[in-house]
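All remarks here apply to the structure that follows.
For this view, one protein chain was removed and the others were kept in their places.
All chains are identified by letter, namely A, B and C, in their written order; residue positions are counted from 1 within each chain.
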Amino acid sequence: MRNQRQPAAAAWAPDSLLERFRRTRNLSRDLAKGLNEADMTVQSMPDASPVKWHLAHTTWFFETFLLRDHVPGYRLFDERWPFLFNSYYEAEGERLSRPDRGLLTRPTVAEVLAYRDHVDEAMVDALPLLMERHGELVELGVQHEQQHQELLLTDLKHLFSRNPLGPAYAPVHATITHAQPARDLPLRWIAGAEGLAAIGSDGQGFAFDNELPRHPSWLTPHALANRPVTNAEWIEFIADGGYAGAALWLSDGWDWVRREGVGAPLYWRGGPASGWEQFTLSGWQKVDPLAPVTHVSFYEADAFASWAGARLPTEQEWEAAAQGRDPLGGNQLDHAAPVAPRAEDGGGVDDGGFASLFGNVWEWTGSAYRPWPGYRTAAGAVGEYNGKFMSGQFVLRGGSCATPRGHARASYRNFFHPHQRWQFTGVRLARTL
Amino acid sequence: MRNQRQPAAAAWAPDSLLERFRRTRNLSRDLAKGLNEADMTVQSMPDASPVKWHLAHTTWFFETFLLRDHVPGYRLFDERWPFLFNSYYEAEGERLSRPDRGLLTRPTVAEVLAYRDHVDEAMVDALPLLMERHGELVELGVQHEQQHQELLLTDLKHLFSRNPLGPAYAPVHATITHAQPARDLPLRWIAGAEGLAAIGSDGQGFAFDNELPRHPSWLTPHALANRPVTNAEWIEFIADGGYAGAALWLSDGWDWVRREGVGAPLYWRGGPASGWEQFTLSGWQKVDPLAPVTHVSFYEADAFASWAGARLPTEQEWEAAAQGRDPLGGNQLDHAAPVAPRAEDGGGVDDGGFASLFGNVWEWTGSAYRPWPGYRTAAGAVGEYNGKFMSGQFVLRGGSCATPRGHARASYRNFFHPHQRWQFTGVRLARTL
Amino acid sequence: MRNQRQPAAAAWAPDSLLERFRRTRNLSRDLAKGLNEADMTVQSMPDASPVKWHLAHTTWFFETFLLRDHVPGYRLFDERWPFLFNSYYEAEGERLSRPDRGLLTRPTVAEVLAYRDHVDEAMVDALPLLMERHGELVELGVQHEQQHQELLLTDLKHLFSRNPLGPAYAPVHATITHAQPARDLPLRWIAGAEGLAAIGSDGQGFAFDNELPRHPSWLTPHALANRPVTNAEWIEFIADGGYAGAALWLSDGWDWVRREGVGAPLYWRGGPASGWEQFTLSGWQKVDPLAPVTHVSFYEADAFASWAGARLPTEQEWEAAAQGRDPLGGNQLDHAAPVAPRAEDGGGVDDGGFASLFGNVWEWTGSAYRPWPGYRTAAGAVGEYNGKFMSGQFVLRGGSCATPRGHARASYRNFFHPHQRWQFTGVRLARTL
Partner (left out) sequence: MRNQRQPAAAAWAPDSLLERFRRTRNLSRDLAKGLNEADMTVQSMPDASPVKWHLAHTTWFFETFLLRDHVPGYRLFDERWPFLFNSYYEAEGERLSRPDRGLLTRPTVAEVLAYRDHVDEAMVDALPLLMERHGELVELGVQHEQQHQELLLTDLKHLFSRNPLGPAYAPVHATITHAQPARDLPLRWIAGAEGLAAIGSDGQGFAFDNELPRHPSWLTPHALANRPVTNAEWIEFIADGGYAGAALWLSDGWDWVRREGVGAPLYWRGGPASGWEQFTLSGWQKVDPLAPVTHVSFYEADAFASWAGARLPTEQEWEAAAQGRDPLGGNQLDHAAPVAPRAEDGGGVDDGGFASLFGNVWEWTGSAYRPWPGYRTAAGAVGEYNGKFMSGQFVLRGGSCATPRGHARASYRNFFHPHQRWQFTGVRLARTL
């Protein structure tokens, strides 16, 4: 969490926040519909968490940092549950080891849903009071839950991918099986601003502490691709021996390729002869050549860029390009559905010529995740939200098909380790001019 | 599985076997009652399997080795499931990796129960036919399912033990909370037979291939304890520094103690000051000083014996003592219940003076699990049942509170690795005279 | 290695380069004097290499990239040795696995020294020719060997530190046991330049490819400490619970602290009661409170800075401060000796008020090691020198007591993983103004 120093109290109009609180809380429940008790309990790898755990943890966040801390007389739903549902807040004391989250067959889903009801009622009752002095914490709780909605979907996708039966979260969604574009959106290079740019949150609306403070940064001449790299391009990369030799790879990346036996994006199977398939929230599907590649690691993104004679954008370059563009557009999460990246149909190109700066796939940048100049963490447990993760990770920008619409923005910094790829991660190329 | 060379066709009277088939199949379902979908799906460690998997695997065994192999026209319930539910039969082809059994949130419990119904119906239809030529395989399927009933309970116990909420499989069972005996059964040494003994199955009734052939073995003068080591004695061992120094331990055992930080039996918590508690199928309970110690490893059993100035019995000594005694007596599994070892009340002492040779706790012997002289594995996949595990393990004898009554016998050889202790394992001391 | 695009041919005056070639090659031999065959062969951890391997690998570098590639008719000293002494150049083919470098009891030291003689003679013969067209590669070979001289000393120090007898490379050096300064140099904050700065090599003299190209960077208002953090300050940090709680640490750092049981800099033993000692190239010595702390990881440096209410400098801030200052000053490596950081005696303070910007200890920056805007790797195997390591590491600046004098400069970028600390690494604090 972070130091939301900018949001004026006025920003937290109780009505609209209440509405967003409700919508967000409801969406989480909706996302879990159609899953059985086991689907929601099993953990398929230490990086992932069970659906039930996400439902409970997001609730714990409101219970702890709002109700317990700021609502006199509130009593915990269950004294033993904070141990179970604290994620990583050291200041909140001991907690269940992360790889053990999947052992919690109890409490049941029904009990967790009762927990959600209990906390939601208390929150709604207290919201007028909380708005006055802790609006930014309520907002943070909503934003936090949105982040977990994306994780809920990607963690579930990983779980289902490990099942030899390849179950589907839901059949292919109507809005996804739209008519394919007749042809690919051709790659074009769009020159970026040069010289001083103001980077970081502009103070309009919510921002995490890691987006602050706004500060000057000098951009050298460069251009960004108008759209993300497509599956068709990635198949070319594979066919050209992209994974077959060290030359294109970072040293750590090549070690990873060999250690893990990587030869294609995560969730791909098949090959040039039989054709490529990928596991989706609708089960195994043909790889759509015109859709952006996804589930690639930073290492893969970097190697691909080298192969293409390009590089990854810095996060400053990306942010400067995104400033002033509509973060609400594109393929983002609106309601429970088997989301997937969509082929660019040209209709989504903005007035700067960019397709899918927001939504579709997160875009790896070449920037290591480090603090902005002048960055300060918030006091207390919420100070652990972002700052302590600022080593060993790389920044991604722009949101994906699984990001709740309204959550992403130009200054938004997502971050993962360079080998991780179970998120909807993709690549937009850049060039030094 | 093994070479059941002894059972005459007559032994497999269709009626009684049908009855036992039905009883066994029903007991498995009963054991799973009261569990939710997640309880039955999660895997808490690679050594353990989910309840649902046990229900399906035992069914796969009948489907594969009886219906598929010997019933013309039988069609598999689902072509994809043998991959999921084969345990370790290499001859049956590729299979799900063991640590991945807990990823199967699908098929659901309902689907697995439908599988059981399907196979049970086909089995009952075919039983008259199967009895004629494959009675020993039907019997094997029943015995196999009994083994998995014990594992189902111990695996579930392990899962619940890892949950900080400590859920109970069921409240303490009426037949367990019987009046405690007024006092401990005092330790007595009972001299064993000396000289030539006939070891191995006597050919009366079913036996696994590892109990064959019956063969002579020479016993040197020795005595066995009249009863298993109690919790009270184990608490003394701890208090006397049993886990605190290398002197009593096998070298591998001491490495294990230090690496795992072992200081008490599995599932114990507390200590001398606060008192000891143990996790049971009825949740956390006070350690009963008069009950036999359980959930100890071979290493612990061996170290305790050294501390007590004794040793573990060889399996031949144990078997010679058990020959002619009733294997149906004692604390064994009759129906779904939160089974636990019971304090000896003297009532269970047999005419040789032994308490609980059968039932209560498995007794570690000092014998490495190796073939009897002249041992031969059966042909085909069932030949993988026992023989291939004959390295690195130690033999246990006598059955436990979780062993289905009727499953154990004097010649029965159970086996686990020396560090494993999630079964109901205990210790009976022996002495060289 | 890297794209030395700047060095004009004129820069490589054969005479002076020959002289530096000879001096450098001789220093390596000198560093190994007094060591026995085993001291020079054993590898104490995968990160470290044996002394003998350093002597051979630096020779292989000249043999491969100069003699083999550019001297017609040159024959390899031994066809089998490139496999042994290639470090990480994938383009040069298969090579000995890094952790196996310590298995090479053959070739012997004498054979490796003969290899050095052989290559040195061929180099000296060919130098006039090589100067004309490949001067930058000769220079690179010299710079490369200087890097390995530092590693040779730190790797040897690690080896000796693992020996319970704590052997000394040499007794405390006369130039080190100089009279201690009467008192610590007090901490002072020196404001840095603000606004646009030119970062990267200025093209005067040699630079590695990772120092290129020179480019503008915007500095926000900040100040740097006048001197590195001292041992006395670090002892305070420890006493104040610096290692005892998560609050000051990056998440990865805190994991590292707990996993490795870290509670003090590497090579320290003792404690507040008995006093602190540290292992040095002269064996175990009392910790000098006035000397800069060394052998700390990036994680420790970052936590210390948080504790001190400061932060680490960015590498741009550091470089801007160092520009125009003399990189030849301070405590750096001149000849074979048991080098160690020295207490600041005030005499070394430059006209900007800085002590030990160059020499004494490498200074961790807060900058992840990533390419400068417009960075390009060199073609061929030498292109693997720097670029492929640009993930997962942090930048250090300024050189240390073990850096050959003349090797460091303002734009020089050293890099290590954030947990590594067997180099002479230290901390200079920074502050945002």
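Convention: a contact is a pair of C-beta atoms (placed from the backbone, for glycine too) under 8 Å apart; a residue touches a chain by one contact, two chains touch by 3 or more.
Predicted, not measured: the structure shown is a model, and the values here were computed from it.
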Visible contact partners (per top-of-document touch definition) of the missing chain: B, C
Identified contact with the non-displayed chain, of C:L96, C:A232, C:A247 or C:L290: C:L96
Residue of C:L165, C:A273 or C:A379 touching the missing chain in the full complex: C:L165
Sole residue of B:P128, B:P216 or B:G352 that reaches the chain not shown, by the stated touch rule: B:P216
Residue of B:P99, B:P128 or B:P373 touching the missing chain in the full complex: B:P373
Options B:V172, B:L187, B:A232 or B:L250, residue touching the unrepresented chain: B:L250
Hidden partner chain, residues of subunit C it touches: 36-42, 44, 80, 83-84, 96, 100, 102-109, 159, 162-165, 167
Contact footprint on subunit B, counting only the chain that is left out: 88, 90-91, 196, 215-218, 220, 222, 245-247, 249-254, 298-299, 302, 314, 366-368, 370-371, 373-374, 388-392, 394, 418, 432
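The rule we apply is simple: only the chains that are shown with their structure count from here on.
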Given subunit B and subunit C, the chains that contact each of them: A
Central chain of the complex, centres being mean CA coordinates: A
Cα superposition angle of subunit A on its copy subunit C, in degrees to the nearest 5: 180
Whole-Å gap between the CA centroids of subunit B and subunit C: 60
Gap in Å, rounded to a whole number, between the CA centres of subunit C and subunit A: 38
